[in-house]
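All protein chains of the complex are present and in place, except for one that has been dropped.
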Amino acid sequence: MTVEAAAPILRVDHVTKRFGGLVAVDDVTFDVKKGEIFALIGPNGAGKTTLFNGITGIFPPTTGRVIFQDREITGAKPHQVATLGIARTFQNIRLFEYMSALDNVRLGQHCRMSAKLWDSLFKTPLERREERRVTDRAIELLKFVGIERYTHTYARNLPYGSQRRLEIARALATNPALLLLDEPAAGFTPQEKVELMGLVHKIVDNGVTVFLIEHDMKVVMGVSRRIVVLDHGEKIAEGTPEQVRNDQRVIEAYLGKQH
Amino acid sequence: MLRQFWERGPRRDPNTIAYVVLLVAAIFFPILVNVITGGNSSSIMTVAADAGVYVLLAIGLNVVVGFAGLLDLGYAAFFAIGAYTYAFLASDHMRVTPLGEPIHVSFWIVLVIAMFVAASFGVILGAPTLRLRGDYLAIVTLGFGEIVPRVFRNAAGWTSGVNGISALDIPSLPLWLQGPWSGDPFAVVPDFKIISSIGYYAIMVILVIICVILVRNLQRSRLGRAWMAVREDEVAAAAMGVNTVAVKLLAFSIGAAFSGFAGTYYAGKLSLVSPENFGFSVSITILVMVVLGGMGNIPGVITGALLVYYVIFVLLQQLPEFAVNFVTSIGLGGLVKSSGDYPGIAEFISRLKFLVFGLILVIVMLVRPQGLLPSRQREQELQKGVKEDTVIEDVNAETT
Partner (left out) sequence: MGTIGEAVRRRRSGLRAGVAGRILDFALIAIIAAFLILLGTKVVAQGGSFFVQILTFAVANGGIYALIALGYTMVYGIIELINFAHGDVFAFGAFLSGSLLPIFGLREGGAFTPVSAVALLAVFALTMLACAFLNISIERIAYRPLRHAPRLAPLITAVGVSFFLEGALFLWKGPSNVHYPNILPNAGFELFGATIGVKDLLVIGISLILMFALGLFVQRSRLGKAMRATAQDRDAALLMGIDIDRTIAATFFIGAILAGAGGTMYGLYYNTSVFDLGFSAGLVAFTAAVFGGIGNIYGAAIGGMVIGMIRTFWDGYFDSAWTDVMIFTILILVLIFRPTGLLGMRVPEK
């Protein structure tokens, strides 16, 4: 069940983001289709993370619209975006360092829990049941990403690769329809990269659309069917890995113009 | 099966021993005092019941500072609001105000009302300011803490100004059974006044136990995790679906509710409120208790509260007399008399209070920032100490 459903899950529509005079993202438009692995690539400073921040509401776009599952989410607050079903990881891992791996993933389920202040204060049966469910689900997710042996370890004490995996588990805990991964393979060995690609495929097989930023062309080419290339905030190419690889502007952006 | 195995880790509470020790101490303390003083324990029990007020306050402030990481420097304002709520609703005082009619509501009902009143003020103050940077909240609360006692002092038409309000209703137990054991026939006395210091102590202990259970439940709930996450990384917490402003507002107003609750108990026991009892130094005292005991850890905070209370309200009170006896006994009796700027040893020692306070705060932060009995998280966070400056974008920044 990969690309048979062609309906867009996320539409980025003429999005521009300015910081003062600096245009970080310049009139970018593309669709992410339901069930696919979609990649956003580009050299350093191309505006990839800024675009992620725009989608997730951390820094709303200056102009343009973001449409998720036919609903406009431009300017929604980050927690609203997450509740609607977009989860993300961060380029420079942002785990809750002094919480256990288990608690990190349990926190990810926060917006899917219904216990109110009253339930928490008096530990009502509803609260107990929900906590049990959330714990079970958290352990399931830790297993899914393959770090269950670190369940009770503080996040900061996990090895680097496992921290990236924990971040993915935490994001999956929000039960997203769309998962944004910001350079998930950064700093990985080739072996780890292969394992990560396997994990990404597993996530998609579970019905979650994956939209990832990657710096390493090889990872992207191997994992995704469709790619958008940003350079200096502008979209310079879009298409299959082959199309992008042979695109003159992409080659120039990555290798510099040969004059 | 498997779940229980996994759960054992996080569920195992390293504080169990601390709780047991505190509980046993609370139960045996009155007995011990009774034995030592030969049945004349009432003055000590009064002090102990007063200490309980500060324990309640510290537990409440711990929710704000320890759990959610918000600095509240005007905590005494909510304490004042709670106390005055009782004074207004349970005394003859309203007769002399523009209202003209006395109001007498039961102590137990006012406890609840005061919680809601204080929490409402917390919401009014917190809602617009919790969007702001962390230390702006500290300033807003500081300002609020300065405003509230001044308003109570200046609005003399309603509050009798500096004289305060006295002769508040003595709290009564809702129902009390009288029987042959007291030499009377069986009867239900509907209005059993609490007058013995042991009675106040017992009520205090029960209130503290209830509060500890509730706060502990909160800490281990969905909300407690969200507080911890917001304290560590607001942006990440928001991206995981936590409404950071709402969660912080809850912590802030729950803290305020505690303070209001403690204020009512305090007013009920003292039967008197005065605007002078709720100044900045009270807010700081409570903060010292929380920081010294170990932010975020309930038994730590209780211990901190008892310790600081003892130092300030017992030790420092007795120290001047002790110092006088001491210098006289070692032949330096000349130090007792005042001369020029020197006020004499007794006064000198009693003036040390502020200085000692300041020193405790600075030294604890420098030497043992995690406090005496820290929570596990805090211990890790603060021992490693050098948390590199990471630029955290303001989640709620308006992009203008």
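Structural remarks
Should a chain be cited, it is by its letter among A and B, assigned in written order, with residues numbered from 1 in that chain.
The criterion applied here is as follows: a contact is a pair of C-beta atoms (placed from the backbone, for glycine too) under 8 Å apart; a residue touches a chain by one contact, two chains touch by 3 or more.
These figures come from a predicted structure and were not determined experimentally.
Within the whole complex, the absent chain has one touching residue among A:Thr16, A:Thr29, A:Thr62 or A:Thr124, and that is A:Thr62. Across A:Ile41, A:Ile55 or A:Ala76, the residue that sits in touch with the chain not pictured is A:Ala76.
In the complete complex, the hidden chain is touched by one of B:Ala26, B:Ile59 or B:Val140, namely B:Val140. Residue B:Gly69 is the one among B:Pro30, B:Gly52 or B:Gly69 that touches the chain missing from this view.
Mapped onto subunit B, the interface with the missing chain covers residues 65, 69, 71, 73, 125, 128-129, 132-136, 138-140, 142-144, 146-147, 150-151, 153-154, 234, 280, 284, 287, 291, 341, 343, 348, 351-362, 365-366, 369, 381-382, 385-389, 391-394, 397-400.
Simple rule for what comes next: only the chains that are shown with their structure count from here on.
Here the spacing of subunit A and subunit B, counted between their Cα centres, is 44 Å. The part of subunit B that touches subunit A in the complex is made up of residues 2-3, 6-7, 9-10, 214, 217-218, 221-226, 228-229, 232-233, 235-244, 250, 377, 380-381, 393, 395-397, 399. Taken together, the subunit A residues at the contact with subunit B in this complex read 56, 58-60, 62, 77-79, 81-83, 87-88, 90, 94-100, 102-103, 106-108, 110-113, 115, 117, 119-123, 127, 130-132, 135-136, 139, 151-152, 154, 156, 170-171, 173-174.
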